[in-house]
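Read the structure below first, then the notes.
For chain A:
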Amino acid sequence: MSTPVLIVHGLAKGFTLHAAGKRLPGIEGVSFTAAAGRLTALVGPSGAGKSTVMKCIWRTYLPDAGAVVLRHADGSDDLATADERRVLELRRRALRFVTQFLHVLPRQSALAVVAEPLLGLGVAAGEARERAAAQLRALALPEHLWDLPPATFSGGEKQRVNLARGLVVRPDLLLLDEPTASLDARSAGLVEEAVLAAKAAGTAVLAILHDRALVERLAEEVVELAPAAAAA
Partner candidate 1 sequence: MIDHAGEPQPILDAAGLTRIHGRGCPDCLALTGDGPGTNICPRCRSVVALAGVSFRLWPGEILGVMGESGSGKSSLARLLHLDDRATAGQAWWRGEDDDGSALRLDLAATDGWRARWLRDRRLGMVHQNPHLGLNFAVSAGGNIAERLLCAGEGSFAAVRRRALGLLARTEVPRGRVDHKPGQFSGGMQQRVQIARALAPQPSLLLLDEVTTGLDCSVQARILDLILEIQRETGVAMVVVTHDLGVVRLLAGRTLVMRHGRVVESGLTDQILEDPQHPYTQQLVSAAL
Partner candidate 2 sequence: MDADSFGFLDAGARRELRRACFKAVCIPGYQVPYASREMPIARGFGTGGLQITLSLLTPEDTLKVIDQGADDSVNAVNLRRFLLATCPGVSATTRTGEATVIQTRHRVPETALRSGQIMVYQVPYPDPLQIVEPSESRRRRMHAEGDYARLWVRLYEDLVRFREVAISNRYPARVHGRYVIDPSPIPRWDLPKLHRSAALHLFGAGREKKVYAVPPWTVVEPLAFSDVPFQVEAFRRADGGRHACTRCGADDSYLDEIPLPGGGRRWQCNDQDHCDGRLAARSPAGAAP
């Protein structure tokens, strides 16, 4: 097995609601790894904390305890404690999150949406457009759509733009939240192919997957989560 890109160890996260004077349990003692070129599937029933784990890695949630070590081209960082600026830098370069939704500027063309993360890394405009075009071509997004804003696209087309935007920087770790949810079979197939291509390119993929068949087809590793209360 290749070296882990992501090491999650003893991760815990709960939520304090000050107004209600309540504490909601989240996850506790979650540990797993994700390796380069492999897909690690997060599975478990609703409320098991799959999204919480993802958001702790992305640092939308501040973990209460544990470590989230990301090993990337320039060293390694514990995302649970890394300074905010560092997290933003890693999000640009080493870590990408593809959710079910695409939040972009409404007036940007699909090509610009995909090229934008590259511009953020200082890639020249011409090269960024070429690499974005290559990525969209790889995901079989029809070329006549490239100059249009994705807001007008179908769900499958949007999701492919979203994925292209995540993959174009060749991240060390790609986080996927239900990448094929609500897609028709053809679109889902194209997304699957893209995920396979990302793995082949050496990206570690961590994905929340509901569909067991999809897990069978795509995942090398499976991490089963149970609700925190049950785990405690």
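With respect to how the candidates were assembled, all candidates are chains of the complex that A comes from, given by their letters.
Keep in mind that, in the parts below, contacts are C-beta pairs under 8 Å (C-beta built on N, C-alpha and C of every residue); 3 or more make two chains touch, one makes a residue touch a chain; residues count from 1.
Just so it is clear, the model here is predicted, and its values are computed rather than measured.
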Original post:
Given that every candidate in 1 or 2 is part of this complex, which one actually touches chain A?
Top reply: 1
Original post:
Across the complex, what residues on chain A touch candidate 1?
Top reply: 15-19, 55, 58-62, 73-75, 84-90, 93, 105-107, 116, 119-120
